[in-house]
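Complex shown without one protein chain; remaining protein chains in place.
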Amino acid sequence: MRTPFRKTAGKVALWILTFVLMVIMCVPGLWVVLTAFRPNAEVLAKPPVWIPEDPGLTNFAKIFGFAADQVAIPVPSYFANSLIIALTSTAIALLIGMSGGYAFARYRFRFKNGIFLGLMLSRTVPGIALSLPVFIIWSKLGLIDTKPGLIIVYVALNVPFTIWLIDGFFRQIPKEMSEAAQVDGCTRWQAFWKIEFPLAKSGIASAGIFAFLTSWNEYALASNLTRSTDSKTLPVGLMDFTAQFTIDWAGMSAMAVIIIIPALILTFLVQKHLIAGLTFGGVKG
Amino acid sequence: MQTKRPPFWQREKYTPYLLLLPAILTILFVVLLPLIFSFYTSFTGYRLIRPESLWQWVGLRNYERIFGDDDFWAAFVRTIVFLTIALNLEFLLGLGIALLINKITWGQRTLRTIMMFPMMFSPILVGYQFKFVFNDNIGILNNALESLGLSDGAIPWLVDTYLANFAIIFAEVWMSTSVFAILLLAGLFAMPRDPIEAAKVDGCNAWQVFRHITLPFLMPFVFIAMTIRSLDVARAYDIVDVMTGGGPAGRTELLWTLIARTGYDNARMGQANAMGYISIILSIAFTYYFFTKLIASRRYMGGAD
């Protein structure tokens, strides 16, 4: 009887230890969440107020314009923009990534390695170096301050990594399975959707979550390519809390919570696929 | 009867190119085209507020100025040091976290979600967050240290040379360790149990198992993580720009903050783009290094083509 008990106790201890460590790691982020529910005066107080004396939803009320002294931040439209832009660009990046990843996994062709490396290296260009030339070209094409303008950029940002993950994934699936289906009368196209796509789902899901998080949180390019509520995303909206003279840190934290929650929920939902996806996608290139 | 030759887009030989076409077109349009434009401007005296200066060819003057500029080289070296320290710390911490979580059997999904919590934070938000954490007067860190009696003065976290660089590295590591942890955890999951069991039977201790079996197996994942991270390290720009803006007195100046100030505040786009090119070469070098390591370790694993 002793040994199983010991084992369980050990497990519990390990779990608690890990949990505590994780929480410590999260403290700087949790502090933001806590700040969201406190008045600004308390946040900036010295000596510090550790335990909120007056927690409440005032900051959120202000953001949505329920408080008299502040113009509402157009969060609903920022939120809608962010959601549309992040989801659409993720979906397109996945389609392009599947198509490209399939090509790398299933075919031999000239310049294969060169094209692969070229796609990867395109991601090394820092956003700040890209922002102005993209801005000038976009303005000639009328893409400034439009959702498609930002979506195209995010697709390009996410395609390299998506191709990489999905490529690795398709390689895991034996060629023979798709060939067998083709012998049974499927076209290659049908074989792909019926056989290979379902098997690669986790890889696609994990590529998807990475792409979504990148688009959802991107700031440097969005701040240059958006102008108004037609296209401004949530991270750009954070800057609405900075004025010439003041930073409304409590308000910004409340906005941060609004940004974080959807991402957190989505991540939790695809957890299972995420790990599985990275596992197979990565090992063998 | 001879079948008609199918049109070229249906020929097997061209299929991979067709499949890759959307990806290549997107990258050409969003990355390469702008790069060609900015490459051209790096040879001009282009200033944002004078559009006609786009045609003012100055040859290599921008590059000459940069190469002779001590501030630029200081930022260049600082960027390399910043990247090296940050990436290695992220790797070590990420490995520790992954090993720990891998041992957990119950409630792991919750812990994994908590582990990924920092990934939900936009870089710009991370910047503001740590600007307030490290604030010398009302910052949570100094307040905590004072409350605990560990320090009796306001520590100038964002001013002192070492502390300010520590602070920006801390913020960067906080934001990105999760990426390492999740990728390494995936690696641990993929690991076959047999070699470990066999080693244990042979009397290896935990450290030996880790050193000779687990770690080599993980190496491809490490390099994947390194490659992915070195691809988008420039995200750190948002953080540093908000926390210190490269200051004080240029003590935390990285290439990216220098480029942004030269290009936008001073409106010298030509010169900024010349710096941009040098920074791109730097990221390519980092990425290429990890990529070749990745290929090599894959070969070692016997998993390559």
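Think of it as A and B in the order they're written, each chain with its own count starting at 1.
One rule holds in what follows: contacts are C-beta pairs under 8 Å (C-beta built on N, C-alpha and C of every residue); 3 or more make two chains touch, one makes a residue touch a chain.
In this section, contacts and distances are computed from a predicted model.
Undergrad: Among "Heme exporter protein B", "Uncaracterized surface protein containing fasciclin (FAS1) repeats", "Extracellular solute-binding protein" or "Xanthine dehydrogenase", go ahead and choose the protein name stored in UniProt for the chain not displayed.
TA: "Extracellular solute-binding protein"
Undergrad: Which one, A:Val32, A:Ile85, A:Ala105 or A:Leu132, makes contact with the chain that was left out?
TA: Missing-chain contact among the listed residues: A:Leu132.
Undergrad: Among B:Ile138, B:Met219 or B:Ile295, choose the residue that contacts the chain missing from this document, as touch is defined above.
TA: B:Ile138
Undergrad: Based on the whole complex, identify which of B:Val31, B:Leu48, B:Leu83 or B:Ala171 touches the chain you can't see.
TA: Only one listed residue reaches the unshown chain, and that is B:Leu48.
Undergrad: If the missing chain were put back, which residues of subunit B would it touch?
TA: On the subunit B side, contact with the omitted chain comes from 48-51, 135-138, 142, 146, 152-159, 244-245, 247-250, 261, 264-267, 269.
Undergrad: When the complex is taken as a whole, what residues of subunit A touch the one chain not shown?
TA: 40-41, 44-46, 65, 68-72, 74, 76-77, 80, 132, 135-136, 139-140, 144-145, 223-224, 227-230, 239-240, 242-248
The working rule: only the chains that are shown with their structure count from here on.
Undergrad: Could you please state the distance in Å, as a whole number, between where the Cα atoms of subunit A are centred and where those of subunit B are centred?
TA: Their C-alpha centroids are separated by 15 Å.
Undergrad: Please give the residue numbers of subunit B that touch subunit A in the complex, ascending.
TA: Result: residues 13, 15-17, 19-20, 22-24, 26-27, 29-35, 37-38, 41, 48, 97, 100-101, 103-107, 109, 111-125, 128-130, 132-133, 137-138, 140, 143, 147, 174, 177, 182-183, 185-187, 189-190, 220-221, 224, 227-228, 230-232, 234-235, 237-238, 256, 259-260, 263, 269, 272-273, 276-277, 279-280, 283-284, 286-288, 291, 294-295, 298, 301, 303-305 of subunit B touch subunit A.
Undergrad: With touch defined as at the start, can you tell me which subunit A residues reach subunit B in the complex?
TA: Listed in rising order, the residues of subunit A that touch subunit B are 11, 14-15, 17-19, 21-23, 25-26, 28-29, 31-32, 43-48, 50, 95-97, 99-100, 102-104, 106-107, 109, 112, 115, 117-130, 132-134, 136-137, 152-153, 155-157, 159-161, 163, 213-214, 216-220, 234-235, 238-239, 247, 249, 252, 256, 259-260, 263-264, 267-268, 271-272, 274-280, 282-285.
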